[in-house]
Structure formats: structure tokens, C-alpha cells
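Of the protein chains in this complex, one is absent; all others appear in place.
Each chain gets a letter, A and B, in the order it is written, and its residues are counted from 1.
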Amino acid sequence: MRLAILDKMQPEAVQRLFEAKRPEVTVAGTFSDIHALEQAAQRLKDAHLAEYEAFGPVPLVEIESGMRRQGSFVRAVATMGGVAGVVGGFALALWSSTLYDLVVGGKPPTALVPYVVVGYELTILVACISTFIATGHGAKFLPVPPPPEFMARYSSDTFGLHLYCTKTQVDEARRLLEESEAEEIHEF
Amino acid sequence: MAEATSFAKINDTVLSTLDPPGKKYWLVIGLLLCFVAAMFLTVGYQVLVGIGIAGMNHPVGWGSYIVNFVFWVGIAHSGTLISAVLYLFKVRWRTAICRSSEAMTVIAVMTAGLFPLFHLGRIWVFWWLMPYPNAADLWPNFKSPLVWDVIAVTTYFTVSAMFFYLGMIPDLAAARDRATGWRKKFYTIISLGWQQRYEQWRHYARAYACFACLATPLVVSVHSVVSWDFAMSILPGWHTTIFAPYFVAGAIHSGLAMVITLLLPMRKLLKLESIITMTHLERMAQLNILMALIIGYAYGTEVFIAAYSINQFEWEFFLWRMFGDYAVHYWIMVACNCVIPLLFFFKKIRTNWVSLLVISLLINVGMWMERFVIIASTAHDFLPSSWGLYALTPAEWIIMVGAFAWFFMLFLLFAKHLPSVAISEIKELKLHEAHLDREHAG
Partner (left out) sequence: MSMTRRSWIATVTGGAIGLGAAYSAFDKLIPAVITPEHIVPGIATWYATTCRQCPAGCGMLVRNREGRALKCEGLPGHPVSDGKLCVRGQASVQGAYHPERLKSPVVHSQSMGWATAIQTAGDALSKVKRGRVAVITDVQAGSMVSLITSWLDLFGADVDRYVRYEPVSLHEQVEAGAGILDRPYIPHYDMGSSDFVLSLDADFLGWWLSPVGFGRQFGQMRDLDRKGGPARLEFIGPRMSNTGAMADRRHLVAPDMAGAIGLAVARIIAGRRKGAGSDAVLAATKAFTADAVSAASGLTPSELERLADSLAKAKAPLVLGHGDLEAKAAAMLNGLLGTRCADYSRAHTLSRASTPDELAELVDDMDGGKIDAVVIAGTNPVYSASPELRFGQALSRVSTVINLANLPDETAAASTIQLPAAHPLECWGDYEAASGWHGMVQPTMMPVPDWPSDTPEAPSPGDVLIALAEAAGKDAQRAFGTEGYYGYLRTYWQEEVLELSGQEFEEAWRVSVQKGGHFKGRSARVPSLRGDLDPIPFPEGAGGTALVASPSLLLYDGREAAKPWLQELPDPLTRTVWTSTLEMNAATASSKGIARNGDVARVTTQYGQVEGPAYVWEGIADGVVVLQMGQGHRAHGDVASGVGMNAFSLLPPAAYAVAATVEATGEHTELVIPQGSDSQHDRGIVKTVARSKIGHEEEGHHGGHGGHGGRSLTMPLPEGYWPENKHDMYPPVEPVGHRWAMTIDLSKCTGCGACAVACQAENNVANVGIDEVERGHEMHWLRIDRYFEPSEDTPVLFQPMLCQHCDQAPCEPVCPVFAAVHNEEGLNAQVYNRCVGTRYCANNCPYKVRRFNWFEWEFKEPLNRQLNPDVTVRCRGVMEKCTFCIQRIREVQYRARAEDRPVRDGEVQPACVQTCPTGALVFGDLLNPEARVTEVIRHDPRAYQVLHHFNTKPGVIYLKRVIQA
């Protein structure tokens, strides 16, 4: 049901997941070297000119300094998840054992030592689930095809830098990309 | 540039393994499916008439089902070890093999998870073991090592499955971008709209590191908790504090051996020799040497402590374990786990695929025996009047063989339908190496 709705989703809608508003023009430059990409991104950041996004087949954290958004909330969420897990684990074990006050093997109903294992495992479980959900939220996990300006080569050997701009900014965008030695430049 | 062409080549090498498989492949899958069907039919029969068709008895309440459970959980360990622990230690050779060992982990846990169910007297109420809010407000007993086990193994499965999947998403996108037809749709759905974009990568990279950090203590804890199923009891041969580290080491030992067993044919059949090289296998064989030494030390310590304790029950028990009804099993265990792996000290042996395969198989035989020796030895506990023996029945053999078939079937399905090498990580490694080369050159 839900998937069917997603199937009908237009690529533009997918694009909007990442961008605040639909850009009038997307100027895409490709690179075969990550260092060229890094330099280009740095240049864009310094120019304060456009909204842009980088693409590439390896984790692009190396070019981070050239990007406007850096770091990730994932780690904070993981920490919070871990705290919730340890508290929740102990709480669950302690609370549920007071419901019937069952004595087993001479141990009082609420015995802390054995509950350490529950707390420990739930710390990891909840932290991991939180991490996954946070990642899914940040990276916008949706089972839909990528938008048309996404080039299949990005999965293989090509790096890309997309500039989102108004029609008036296109020329400047092209210039910036050319200066950064982009191998190909496309407009969408 | 050089790296670009090599990147494309990596894609080609890895993703061509996803090309539609031939008839032989489906024939093998079909054959394995027959064994799996036999397993489930046998389990069905057991559910209908009772668990008495297995060889367990008074006093041996746990039998091959728990042996296989522990065995498969153990197998599951090296995957996370390779992908998480070695990641944190920045061990580079892990990259080529981490995907397949993670897959092995997930599949092994899926295999292991079957056995506690098969083992239950009343499988139809297995969910009473789960902590869920129920009408009677009676929750599981969180003091029971079995509940810890349920929680730990569930956590382990969930975490390693998420880790496996998360790490695979960029590669699934790569597969999507190459595939056609229904495969394209399939990869589109499971790649979750991955676009290789920075906005995704920046969360992904942190998440990957988080997972590695969280999975590392999990590797240690899960098999520790499994070992506490035994160590928390009061039985001779079970009740011992050494069990946790000893089980973890054993798990890694068997897991590494299973990875070697699986990779040797896989790299050949999928033509991945250029990526998964003999060096990778050699590294694992070297780790096996370490594990064999740790386990040998643990075996020795167990016996030493039994003797040193002056505990009559414990010492007589160990004498029986070493020289009694299961002496053959015990010495097979010692030979396969501690002695034979030491042959890996010789470079010729650890770089020859035949000896690698034989020794890795023997390690797995030895590790199965270890679990058998531990579990069947409830046959000799405190009151001599209740002593007995345990042996597998045909039903248990069918179920055990079926579980192996299930494991290999799932692994084969994985190998031909999911990227069996972490493409983006290999590329990242290449970049890294190129960078280092440049620095050296400069």
C-alpha cells in the first residue's frame, strides 16, 4: 500500500526531500578525481554563490570541509538511544519483576545483578536501532528511483558536483565548474 | 585517471557476479532446498508427536539442537569481528572480505535462531520467551540466562542485520544503476533511494562508525551470554568463570574457519580472485593460530582448575570427560581446535588453498565437537544414580544436515543476488592507498 504510493511519487518529489525548493536549473559537473571534486566544492563554498551537492562512489567525508553542512546528528541520536536502552532495560526488568513478586531460587524479585545483562544488551540494541532510524531520516531512505539528473556513473567511477541555481545564475555556475576543471558540464 | 578506470573495473568485477545465474546454480539451490524441506518436515513431525523423537533424555536435557545453536552462533561471530572490530582497528585487509563475512553472520544467526525453537518442548508458545506486554502481565524471568540469551541473540541478529544492510546500501544502488528488468526494480526498492550524494554519505559514514563501535562490545557480549547458559548453572563442567572468554575465542575461531571455508570456493566461482586474494585468507589463518592458542589455554585451564579445586565432583567429571564415554569426542575436539590449526605457522600451509580448506573444515568439526562435549556431558552430574548417555537420533541428523543446507542455500542466494564485496569501501581503500603512494612519491 505504502509502496504503491511511493511508486507514484514523481522524481521531483524525491528531489524535494533534499532541497528546500525546486531549483530552476541544475548545473552538473563531473569529475573523475575526488581531489578535483574537493577543490571545486571548496571553491563554491568560498564563493558563497550557490546551493550545491556532491556525488560520488566513495563515502564523501573527505570533501566535507568544502561542503556547507558538516558532521551528523547520528552520533548524538545513537548516544541518546544508548542511554534510553540502558535505562529502559533496567526499568523493564525491575518493573516487570514487581508485578508478581515471584521468588526464584531464593533471589528476591528485584535482583540487580542479573539485570545488568538486560541493560547492557538493550543499550546496544536501542542505540543501533536509533542510529539506523536517524541515518534513514538524514539520508532520506525511500524505496524509489533516483531523480533524472542523477547519473548512474556516480555509482561507478564518476564524481559529480550539482549546482542549484536560478536561470540568471547559470552562467556563473558554468564558469565556476569550468574553472574547477570539470570534465563534463550538463544542465537540467 | 588511473583510479577512475580501476573503479569501473571494481564495479565490473563485483557486479558481474549479479548476472543471472545459470541452470547449475538453480540445480544446487533446488538440491539444498530438498534438505531444508526434509528438516522442516522432521520438525513438523516432532511438533506433532513430541520431542522424544530426538535423543535427549533424563539426565541429558539438552542435545544436538543446543549444540547446533551454539555452533551457529559461534560461526556468526567472525562476521562482526571482521566488519566492526577490524574496522575500528583500521585493519585494511578486512575490506575485501567484510561483506561476505557479514552475510555469513546474518545467515548463521538465522540458522542458529531455528534451533532454540526446535528445542522447545512446546514450540507453539515460543513467544512466551519474548518481553512483550501480555494479558496476564507476566513477563519473562529476566534472571534466567535463557532470557538473556533471547535478548542477546535477538540484539545480535538485529544489529548485525542492520549493519550488513546499511553497509550494503551504496553497493545496492550501484547494482541498481547497472541492472535491467525486474532486477532493476528489486535493487531500486532495496537500495532505498540511495543517490551517492554527499548529504547521504555524511550520515552514512557516521552511522557506520557508530555501528562498528556498538557492534564490537556486542561481539564480546553475545557469546559470553551464550556461554552463561552453561556457566550460570551448577553442573560440573558448566559452572566455570572461564566460559565467557573461552566461548568468545571459540566463536571467533570457528567463524574465521567458516569464512575461509566459504571464501575459497566463492572467490573461485565468482571470479573474485583479484579482490579477495590469498593474502586475505592468510591473514585469517594467522588469526586462527591466535585463537587456537587461546582455546588450548582455556582447555588446559579448565582441567587445571578442576584438579586444583579439590572438588571431587568437578575432578571426577573431567576425568570422565577426557577418558570416559565421550573421550573420542574430547580428543577430536582438542586435536582439531588446538593442534591442527598450529600448522598455519607454516607459510606454505596457510597459503595453499587445499590445506586451508581442509584445516578450516577440521576446525569446524572440532568446534562442533566442543559444543557436543560440553552439552552431552550433563550425562554425568552429581548423583551417580542418574547418570546416562546421549546420542543423536536420525531425526536430529536430518535436522542438522538440513540446517547446513539452509545455511549454504541462503549464502548461495546472497552470493548471486547481493554484492558480495563492499564496492564503495574497496574504492575508498584504493583512494587511500593512492593517496599514500602520492605522499611517498612526493
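Criterion: a contact is a pair of C-beta atoms (placed from the backbone, for glycine too) under 8 Å apart; a residue touches a chain by one contact, two chains touch by 3 or more.
Just so it is clear, the structure is predicted and the values come from calculations on it, not from any experiment.
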Task = For the chain that's not shown, point to the residue among B:143, B:178 or B:371 touching it.
result = B:143
Inquiry  = Can you tell me which of B:59, B:79, B:170 or B:402 touches the chain that was removed from the display?
reply    = B:59
Inquiry  = What does the interface between chain A and the hidden chain look like in terms of residue numbers?
reply    = 100, 102-108, 111, 114
Key: Residue ranges of chain B at the interface with the undisplayed chain   = 49-52, 55-62, 119-123, 125-126, 128-129, 138, 140-141, 143-147, 150, 229, 232-235, 312-313, 316, 378, 381-388
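Note that only the chains that are shown with their structure count from here on.
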Message = Taking the mean of the CA coordinates per chain, how far is chain A from chain B in Å?
response = 30
Ask   = Within the complex, which stretch of chain B touches chain A?
value = 1, 3-5, 7-8, 11, 131, 137-143, 147-148, 151-152, 154-155, 158-159, 162-163, 166, 169-170, 173-174, 176-178, 188-211, 214-215, 217-218, 221, 225, 228, 423-424, 427-428, 431
Inquiry  = For the complex, give me every residue of chain A touching chain B.
reply    = 3, 14, 18, 32-34, 53-64, 67, 69-72, 74-75, 78, 82, 92-93, 96-97, 99-100, 102, 104-105, 107, 111, 114-115, 117-118, 120-122, 124-125, 127-129, 131-132, 134-136, 138-147, 150, 152-158
